[in-house]
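Beneath this line is the structure, given in structure tokens, with notes to follow.
What you see is the complex with one protein chain gone and the rest in place.
For clarity, chains are labelled A, B and C in written order, and residue numbers in each chain start from 1.
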Amino acid sequence: MIERGKINDNQFRVLVILFIFGPAVLLETSLLAAAAKQDAWISAVVGVGIGLLIVWLYTKIGSKFPERNLFEKLEYVFGKWIGKIVSLLFFFFFFQLAAHILRNIGDFVTVHIMPETPIHFVEIIFLCIVIMGVRLGLEPIARTGEILFPWVIFFFFIMIVSLPPEFKIENIKPVFEGGIKPILKGSTTVIAFPFMESILFLMIYPYVNKIKEANKAFFTGALIGGGVLILISVYTILVLGADFTARNVYPSYALAKKINIADFFQRIEAIVAGMWFISIFYKLTICFYASTVGLAQILNLKEYRSLTLPLGMIMVVLSIIISPSMAEFMSYLPKYEFPFNLTFGLFFPLLFLVVAKIRKKTGKEPMNQTKGDGL
Amino acid sequence: MLASIGIVVTALMMAVIEVPYLLRKRLKRELWAFSALLAFGTSLSILHVLKVPLPSPHEWIAFLYKPLSDVIYRTLQ
Amino acid sequence: MEIILVKFKKTIKKLLKSESTAHPGVTKIGDTKPLKTRLHENIQFIKENLGNSSDLIIREIRISKKNNIKLAIFYTDGLADTQSLNNFVLEPLMLEMRKMEFDQDIYSNPNVALQLMKDEVLTVSGITDVVDFDTLLTTILEGDIVILMDGSAWGLKVGMRGWEDRGVQEPSAQTVIRGPKEGFSESIRTNTALIRRRIKDPNLWLETKQIGERTKTDVALMFIKGIVNDKVLDEVHKRLDRINIDGILESGYIEELIQDETYTPFPTVYNTERPDAIAAGLLEGRIAILVDGTPFVLLVPALFGQFLQSSEDYYQRWDISNLIRLLRYIALAISLLGPSLYIAVTTFHQEMLPTPLLISLAAQREGVPFPAFVEALLMEVTFEILREAGVRMPRAIGQAVSIVGALVIGQAAVEAGIVSAAMVIVVAITAISSFVIPSFNMAISIRILRFGLMGFAASFGLLGVTLGLIAILLHMSSLRSFGVPYMSPFGPFNPSDQKDMIFRVPIGKMLTRPHLISQKNETRGQNEPASKPERE
Partner (left out) sequence: MIKRKFYYALVSIITLTMLTGCWSRTELNELAITVALGIDQSGDQFKVSAQVVNPGEVASQKGGSGNSPVATYTATGETVYEAIRKMTTKVPRKIYGAHLRLLVIGEELASGKGIGKALDLLSRDPELRTDFYIVVAKETTAEQVLKILSIPLERIPANKIFQSLETSEKAWAATAGVTIDELISDLVSKGHQPLLTGIQIFGDPKSGESTESLQRSSTEPVLTFADMAAFKQDKLIGWLNERESKGANYITNKVHSTIVSIPCTRDGMLGIEVVRSKTKVSGSVKNGVPKMNVSVQAEANVGEVECSEVDLSKKDTIAELESKTEEDIKRKIEAAITKAQADFKTDIFGFGEVIHREDPKYWNQYKMKWNEEFVELPVKVDVDIKIRRSGSVGNSFLKSLKE
């Protein structure tokens, strides 16, 4: 196997949580409010509910052939050539996802924190640290996640406890104004945005100590991450109102600006932004890790580290050409993200299960097709 | 111009880090993959800094998925 | 390129080796030539090999008038205990043996005579035989004495080391308010004794090696069999055996040669001059490495949290220690982040400051010619220079330097408008915080990283600081100390080991040893706190 490290279920759960609420917490509520107005939180609940079903589907796939990661599974079930082609498609999916996230962080920083800094440099410096993490391997990434996670929770907790005085209950009324359709429309973004993307955790699955625990950790992680997402959307609607939330690109940052405890503990949004940096860093690192390891497997390489630097170079360019402006980006997301992710998050997984059933492949067969990976 | 030189220097630096290691370990395949990706990345970056318009993957995705997107969102309208 | 370099190194090594064998005149330590029968030949050889050094004392005695047999005593002046030599060696030899000679002819066979001396005459405890020159030379240089007799090809090695010693004194680097005030000294024997005195367990084992081709430094491993993790022990042995160097002068040499990762600012080997700290480490399943000639004893595996603990934490009440530990972590954060946060907030995130504070800081900066980053760098470097000067200076001048430092930096610079007063405050707090960290080498590495973070802060604000911190954490998480993850029990998280990391639970509740360090024998005892007297 390409990765020799092992992580435990707790570390895996932390990675899932950080992945699920990473950039989603920053961008999602705006999309939700744009679609479902003051019912955005219902939309979030529905979306998380369906998202959890999808995660459950992934755990099913994960526990089939548990020693293999996603790409190895695909090759095993679809056969070598078709498997490689599907894997390549998945690689592009992961890679463009990583580029998206990189662009998100670049946009956020250049809009809110350092307006004069060129986006390239923000992205390069961010990516430098990500590459460092990916090169160190899964173990240090997971351990660092474990260390940083309490801090993310701490900042989140500050937000949660300090904002209720700003609540305006009338903001969520009237409930169900537009009926079920806007709510469903909003929930598609939640399903697509963090949940269908979480299929890339199948790349990490075989490196978790115990497969049963991994299933549980994946699911509970997604549950906690989804809960955070719901909580944030409830908060933004209650504090900022649907209209302001929809108009603002980063509503939860505006939310953080509202924190004011005793007129002294205020203006701490830059620290709260630190929490997002950490979670976004993790989402990016996991995506980047999954794509490099995946590419190395497609090419039958023994070593993925040498691919990190050139891939990073490509990613910086890709993240900038991916969309000409933030406005274009924000109009792309609600339109095409869901159908696009549907292919990789639902179509291929279902196809995988069906083909696995038809070809009657079980996990008990000896592994003979993954010899090429060595080690 | 300066930016292109910077990119080339960066690419060289990457090569200096990786190539000797790959040579020493006799990882030929890896070397090929690395070189190809590096060449691709370098040329892409140079094209980008020279302000050559590059196609955005979003356009392709939008082109491919427009029918599906229309169907989904029309029903949800 | 790499290949060529490796080849080049190999050739150089070969050349060096051939050169060392090319000098037949000087005996390299390591040859084992047998002793000669003739005394003067032996004396000749020793003199030649030690370069006729003036501290080599050769005392020749005509021991038997009758048989005209000579006997020579060799020792190094200053290393051997001359008083004991006179009382317990020379006196019996020259008086007792004379008396015996009246009764019978003991010197007809020198070998028998030597055996007789060893068995009946010399009133000294440690006597062994010496048959080759190598041992002989080493023995002399170690401070023992050697007795050779004319006519026999072997001699006696008499343990008679006794040199001037600093004695057991209060440790200077890690002081405590409550707790033992003994510190290790330079003599390895004293040090092992100090540890033995604390742990009277037959399972406390001691293994000694000599490391260093020329210095022949005694290095001792101490561990408690049954608690220690055998894998770690094997690893330590392996790494110690791999050392191939001419000299070990301090435990720092060993530390650098056996640590897991050379290119890291973080120490992965713990060192202390406190016997109680070592004893506590041994009880947790760690391995102590004692090196002769230094009061600093190494302890492995060493985890990050350990460097923020002081042995006093266990001697004070647990609530007090918890407060102090918390304080230490805060101090660590300040000392790492202080100036970089100041730079980031004042040059990038002014909106974070409350308006009155912003105005007051802005007023202080009016007229300051440098950017905040340069200002901070200037002050930090000045402080580091002052600190270093304080360490190297003769004690008497120390006062003067601190006065000059305080006056020059604290006041004159602010009044002259070169630095802002706020910056002086920040640097001062940072400096003081860095002294709170109990372990000196950890404090140093934090200092190094502080400068890096300042750079990050100056160019990317809080984003830079966050990224820098993530990078540092990633690096730390990738470190291992003898196979144990450096950041455990934070990552990998171990709930039961949290009892003695940031917090310390009452000693009665600390029932298990650190999980990753000792694999076996995990319980420490069932020591519930004494129950309160029952109420009437």
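In the analysis below, a residue touches a chain if its C-beta (ideal position, glycine included) is under 8 Å from a C-beta of that chain, and two chains touch if they have at least 3 such contacts.
Every value quoted in this text rests on a predicted model; they were computed, and no experiment measured them.
Among A:L74, A:L240, A:V272 or A:L342, only A:L240 touches the chain left out of the display. Contact with the omitted chain, checked across C:L93, C:L137 or C:L361, is made by C:L361. Within chain C, the residues in touch with the undisplayed chain are 2, 263, 346-348, 350-351, 355, 358-368, 371-372, 455-456, 458-461.
The missing chain lies against chain A, touching residues 111-118, 121, 124-125, 128, 131-132, 135, 170, 173-174, 177, 240-241, 243-244, 254, 257-258, 260, 267, 305.
Simple rule for what comes next: only the chains that are shown with their structure count from here on.
The geometric centre of chain B is 51 Å away from that of chain C, both derived from CA atoms. Chain A and chain B have Cα centroids lying 21 Å from one another.
Separating the CA-averaged centres of chain A and chain C is a span of 48 Å.
Within chain B, contacts with two or more other chains are made by residues 21.
Partner chain A is touched in their complex by these residues of chain B: 10-11, 14, 17-18, 21-22, 25, 27, 29-31, 33-34, 37-38, 40-42, 44-45, 48, 54-58, 61-62, 65-66, 68-69, 72-73, 76-77. Of all the residues in chain A, the ones that touch chain C in their complex are 8, 10-11, 109, 113-114, 117, 122, 125-126, 129, 132-133, 136-137, 139-148, 264, 266-268, 270-271, 273-274, 277-278, 281. Interface residues of chain C facing chain A in the complex, by the touch rule stated above, are 348-349, 351-354, 460-464, 466-467, 470-471, 473-475, 477-478, 485, 487, 490-493.
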